[in-house]
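Structure below; questions to follow.
Every protein chain but one is kept in place in this view of the complex.
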Amino acid sequence: MLDKYGIAKRIAKELKDGFYVNLGIGIPTLVANYVPEDVEVILQSENGLLGIGPFPFEDDVDADLINAGKQTVTTTKGSSFFDSAMSFGMIRSQRVNLTVLGAMEVSQNGDIANWKIPGKMVKGMGGAMDLVASAENIIVAMMHSNKAGESKILKSCSLPLTGVACVKKVVTELAVLEIKDGKFHLIERAPGVSVEEIISKTEGELVVPDFVPEMEI
Amino acid sequence: MLDKYGIAKRIAKELKDGFYVNLGIGIPTLVANYVPEDVEVILQSENGLLGIGPFPFEDDVDADLINAGKQTVTTTKGSSFFDSAMSFGMIRSQRVNLTVLGAMEVSQNGDIANWKIPGKMVKGMGGAMDLVASAENIIVAMMHSNKAGESKILKSCSLPLTGVACVKKVVTELAVLEIKDGKFHLIERAPGVSVEEIISKTEGELVVPDFVPEMEI
Amino acid sequence: MNKVVKNVEEALHGIEDNMTIMLGGFGLCGIPENSINGLIKKGVKNLTCISNNAGVDDFGIGLLLKTRQVKKMIASYVGENAEFERQLLSGELDVELIPQGTLATRCMATGYGMPAIYTPAGVGTEVAEGKETRIFDGKTYLMEMAFKSDFAIVKAWKGDTHGNLIFRATSRNFNPLMAMAGKITIVEVEELVPAGDLDPDMIHTPGIYVNRIFQGKDYEKRIEQITITQK
Partner (left out) sequence: MNKVVKNVEEALHGIEDNMTIMLGGFGLCGIPENSINGLIKKGVKNLTCISNNAGVDDFGIGLLLKTRQVKKMIASYVGENAEFERQLLSGELDVELIPQGTLATRCMATGYGMPAIYTPAGVGTEVAEGKETRIFDGKTYLMEMAFKSDFAIVKAWKGDTHGNLIFRATSRNFNPLMAMAGKITIVEVEELVPAGDLDPDMIHTPGIYVNRIFQGKDYEKRIEQITITQK
């Protein structure tokens, strides 16, 4: 079973050299720490920055320089700043090659819910609806089940949707799932996790091949 | 009767302090030479410049710095450069207070034709269609008649239109005409020009008040 | 062409109860601090505020919520604000949440004289309810309308007396977009310079979009989440 760092590590393996990548808040942000050495990616922050660098040293903290999670960051060589309309222009015109974001629920046709729990929590969708509606390549980083032990990998989402039929891949603490033809496809299992456990914790329709490799991270 | 400089001088009297103004090619460009002393205007060039300055001295000619007529120009204090989408954004959102342009024909409901003579001349509309469709305040600088002596101040235009019901005022070598309620209204006559001459050279419906002042230029 | 007003009071002249106001900034980054404080002092009520976020409890637009000057909030993300959540759940505050890119682009549409835009954001979600959809090249888009607002209030890094603006780093965010979208645009700047001091090639917002500009003061520039790398 993976912890959140493991999930981030596994997702980092999806990065290809030259990719422009948008990483959402939470586990997705951690992906930046595991970019393979032979791969150069440029991170996009939808508030208006291409080329997010590491967190600043204490003396270099700059209130004018934050990422979409409102954390202080730095720039890298070749960074650029732009307004939010251009930022989402890049996203809508699919110049961003990969989007990684968290989710509360994902369904077998690729729907995603991550912005609202009616009557309980309304934080807003921020840029998530734009990202999922536009990106060609969307990976969701999430836990397989909620705290009550109920699967979040569903036949259909119960929460208000963020986007429809958009998620391509899901990486959880248990498995890597691909979504196609309206089904989840189990393509890798986390170290030490059995196929049976994954099946039992997946509510949505799951296609399981004869051999499910353990993921290498 | 006015020459082209006189027409430009008369139009310059329409400028108000703080106006952003777009001047078309030809007579309209000359208006810049007659801005009243107590009036500050900023000239917009639709290729991407706010704050057009005078022509450069010979040594300062810069191939990268031209106006919409492709003439070399300079900047003024407070100039800015921008791309053509933003330039027409300013125009469409009516931040440009006054547009002055030339015309081949104008009709009594404010239609204007100035970009094409079928079978003979096709230069294109450039930015004229955007300007006339957007500007709230459009003044046309033109000659009252063509070389054959035929009126260009018409009931309806015979040439392909540039814009519909958009012209507010016409200044010719003979008169200042206002367009409202689907008619031309004679509001000033050029020095030494009789009302009768203006009537005889105006094909469109012309409302003539009892007293028509001679213009002061 | 001098657009300089002498202080925030003069800058905010004409803002009245029930008006719609855009406020630049993302989180607490690049927000018009002087003007927000000025609005509180002015005491105008029942405002509709368009801003990406609602600040935090004791800073930014959060201050205007505390004083109950806001009737409706149009934003994309409003987390991190307990008073906001309380007013929302109790029904005191009307809230319209819209996707961040839609928010940004609807501002731009106004400034560019485009009455509506098409975006895929929100298709198939509750954001699409009551909105026209249209398919282009097999993909479904929502038609979203340009914003109408009475005033836009933004913060720039540098500005000149003609209203030309330059923004710094990610404090640019929504500021240049809203600067183009106000019926009247008010700008506060960290540094006000004479026209001619800014490089015309490097201006983010041309002065034509700006009506009033003033030198701000006492910027706190609070940071929502200080994250650092240990040396």
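In order of appearance the chains are A, B and C, and numbering begins at 1 in each one.
Convention: a residue touches a chain if its C-beta (ideal position, glycine included) is under 8 Å from a C-beta of that chain, and two chains touch if they have at least 3 such contacts.
Remember, it's a predicted structure, so these values are computed and weren't measured experimentally.
Interface note: of C:31, C:88 or C:166, the residue touching the hidden chain in the full complex is C:166.
Residue in contact with the omitted chain (choice from C:34, C:119, C:149 or C:173): C:119.
Although one chain is not drawn, its touching partners on subunit C can still be listed: residues 105, 112-120, 136-137, 139, 141, 145, 166-169, 172, 200-202. By the touch rule set out above, subunit A reaches the unshown chain at residues 18, 20, 40, 42, 44, 50-51, 75, 77-82, 85-86, 88-96, 134. Listed by residue number, the positions of subunit B touching the unshown chain are 45-49, 54-58, 61-67, 69-73, 75, 81-85, 87-89, 91-92, 111, 122-130, 133-134, 160-165.
To be clear about the criterion, only the chains that are shown with their structure count from here on.
Graph distance from subunit A to subunit B, where chains that touch are one step apart, equals 2.
Relative to the C-alpha centre of subunit C, the farthest chain centre belongs to B.
Annotation: 28 Å between the Cα-based centres of subunit A and subunit C.
The set of subunit A residues that touch two or more partner chains is empty. Among the residues of subunit C, none is found touching two or more other chains.
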